[in-house]
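Following this message is one structure expressed as structure tokens.
Every protein chain but one is kept in place in this view of the complex.
Right after this comes chain A.
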Amino acid sequence: MSSRENILTTIKAIPRENSLLPEISAFEFPMDHKAAFILSIQANKGEVIAESELKDFIAINRFEKILNLAKGMESLSTQPLPSDAHELNELEVAIIQGQFGVAENGAIWLTDENLGLRALPFITEHLVIVLEEKSLVSNMHEAYQRIGAQHSGFGLFIAGPSKTADIEQSLVIGAHGAKSLRVVLR
């Protein structure tokens, strides 16, 4: 008998009482979506900025390696998407389009079509996500309702920059992935 059969047969032989799968109700969210979203991103050590501030951020830091995949920001791009993600190792700024944001925790939903390469939001030194204000939803239940049966090979909630507290519980931003997250809410 294969291990597959072995495991499934063993489980089937265990007497178990059935229990119903509960329905998940929509929970109310009392706060203004935009205000709550901004607070959430800040708590996750990200920043919500205006489009003009993004241009300042790039100018002040004199970034030269910028890859843009967001609508309406094409002029900021200095390089195209490579075919191999390893070539993104020196990338300074990635600008991508988020599908929607979640007010309760700052999470932003992205899929393959936003990312170009799945490694992009992780390997870049700084990450910028462009998000439409009207796309904000209240909580994770509404988020999955919105995702629905959407079919993508890879989907991702990003809520902040790469962070760790593994050394004496001291929070450090920029563990392996992006050292900062800026959300352009428009």
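Points worth noting:
Everything that follows uses one rule, which is that a contact is a pair of C-beta atoms (placed from the backbone, for glycine too) under 8 Å apart; a residue touches a chain by one contact, two chains touch by 3 or more; residues count from 1.
Note that in this section contacts and distances are computed from a predicted model.
UniProt lists the omitted chain of the complex under the protein name "Lactate utilization protein B" (options: "Cysteine hydrolase", "Lactate utilization protein B", "Spermidine/putrescine transport system permease protein PotC" or "TldD/PmbA family protein"). Only one of the listed residues, A:49, A:76 or A:159, touches the absent chain: A:159. Checked against the full complex, the one of A:58, A:73, A:129 or A:143 touching the unshown chain is A:143. The chain not shown here touches chain A at positions 2-4, 6-8, 10-12, 14, 16-22, 24, 27, 40, 43-44, 85-86, 89, 104-107, 112, 117-119, 122-123, 139-141, 143-145, 147, 151-170, 172, 174-178.
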